[in-house]
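Every protein chain but one is kept in place in this view of the complex.
Each chain gets a letter, A and B, in the order it is written, and its residues are counted from 1.
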Amino acid sequence: MFSKSLFYFSSPQRFYPVAGKSWPWFAVMASALAVWGLWLGIFVAPTDFQQGEGYRIIFVHVPVSWMSMIIYLAMAFWALMGLTFNTRLSGMMCSALAPTGAICAFLSLWTGALWGKPMWGTWWVWDARLTSELILFFLYLGYIALTNAIDDPRRADKAGGILALVGALNVPVIYFSVKWWNTLHQGASVSVTNGSSMDRTMLDAMLIMAVAFWLYAIAMTLYRVRNIILARERHTQWVADLPEMKAMSTGAIT
Amino acid sequence: MSAFWAIVRRDITLAMRRKAEVITAVFFFVVVAALFPLGIGPDMATLRLTAPGILWIGALLACMLSMGRLFAADYADGTLEQMALSPNGLSVLVAAKILAHWCLSGLPLVLLAPILGLQFDLPTNALWVLTLSLLVGTPLLSLIGAIGAALTLGVRGGDVLLSLLVLPLYVPALIFGAGAVQAEMSGLGASAHLSVLTAMALVAAVFSPWASAAALRLALES
Partner (left out) sequence: MLTVSQLSCRRGDRRLFSHVSFTLASGQWLHLEGDNGVGKTSLMRLICGLGVPEEGDITWRNEQASATDDDEPQTLRNNLIYLGHQLAIKEDLTPLENLQTHAAISGTPLSTSNAMAALAQMGLRGREQLPVKVLSQGQKRRSALARLIVSEVPLWVLDEPFVALDGTAQEVLRTVINSHLSHGGMVLLTSHQAVSLDGQGRVYRLSA
């Protein structure tokens, strides 16, 4: 029964309206939570004993780092679904997630650098987490480059799927080798709980921001997957029958 | 099994009749090892310290540049199709191709490494570990690179794309390979690093031919 409804929505045609109705809700909730979280983080949370005011960037840095990893796991999940069940939508979801994941990884690197500068005096430190994040960013870029370079969408989806799975299996290996490399060479460490323990408000703010980014990621992915569906299925009758397509072709919307 | 060795023999015979493949990898390795001191400066203490990284990166780049050629020729003349139709299964034949490719592009680097290591004044025990780490590491690099080569077969911008795909996956090998030599030089002993490297190579030996074969079938479908 459950699996029947699961596969019911695996057709792009049926998923398109579902995604269309739901993404605005996710966007609104994400915005509301982000405002609340940022207010808590910037105005309510106390000044850190060791790091002063500059530490507040962690309210963006930590959630966005978490999201970059969660999104990669989600991509690996969709890749596995796509390769096992050969459904078109799985590949589209995987492709839709990639840009958001890459942006999260990129933001994580920038906010990490901005956080590190006041603490260490340099714009970059070869900290284990930051370095792993950099490699994760390259994994995202590789996926996007590969799927863009292959013309045939089915091959692009499946090749991307293989790459995402191989990457996902390697992420723990990469993380632990980089951690080993960092500790062995006594490298710098940029850490949230350096010294002081976490104040309750700080934790709340971080969790709220994490959920906000998560909802944002869902909203962006659903919005993007609709565009991908339209592009891939443009030759089908149901796409031609869509009101937005008809309006475009009659020139009502330019 | 005879199909496996037939492919190994065939690929090596073909390369021997052309010779370009072996020379390119070796030449690149030598050039990189010579360029780094020119860029860093001739201070022997610095060079000795950075030698493990430099030599490992040189070998890694040489491997990476040769990966694009692994499947390209067979794909172009239709031999890859025939391999996909083999009763032995494509994975076995892919493993054979990777082995042949390593013998031609990886093994020469392993043999050359101690000689280049002397240019950096590495002590004898470090030279041994360097050679050993490359002996285990270069097959690992070939195996990982094969997946990238299979995914980018026949794709525009293939070689550069291959490098982008494969470099993040090469990082653990580099860390433990160069790390082994550094550990030996600092007196800690390289056995832990070499064990991890060996384990990664064994896992890759099982997993990579299968993943590469799946990617090759994708390329043959289009």
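Methods note: a residue touches a chain if its C-beta (ideal position, glycine included) is under 8 Å from a C-beta of that chain, and two chains touch if they have at least 3 such contacts.
If you're wondering where the values come from, they're calculated on a predicted model, not measured in any experiment.
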Decide which residue listed in B:Leu14, B:Val30, B:Leu61 or B:Cys103 touches the omitted chain of the complex.
B:Leu14
Residue among B:Thr50, B:Asn88 or B:Thr131 that touches the chain left out of view
B:Asn88
With the missing chain put back, which residues of chain A would touch it? List them for me.
151-153, 235
Since one chain has been left out of the picture, which residues of chain B touch it in the full complex?
2-3, 6-7, 10, 13-14, 17-18, 76-79, 81-89, 93, 217, 220-221
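Operating definition for what follows: only the chains that are shown with their structure count from here on.
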Just give me the whole-number Å value for how far the CA centre of chain A lies from that of chain B.
32
Give the list of chain B residues in touch with chain A in this complex.
147, 151-152, 155-157, 161, 164-165, 167-169, 171-172, 175-176, 179, 183, 200, 211, 214-215, 218-219, 221-222
Would you pull the chain A residues touching chain B in the complex into a rising list?
135-136, 138-139, 141-142, 145-146, 149-150, 152, 155, 158-159, 162-163, 166-167, 170, 173-174, 177-178, 180-181, 184
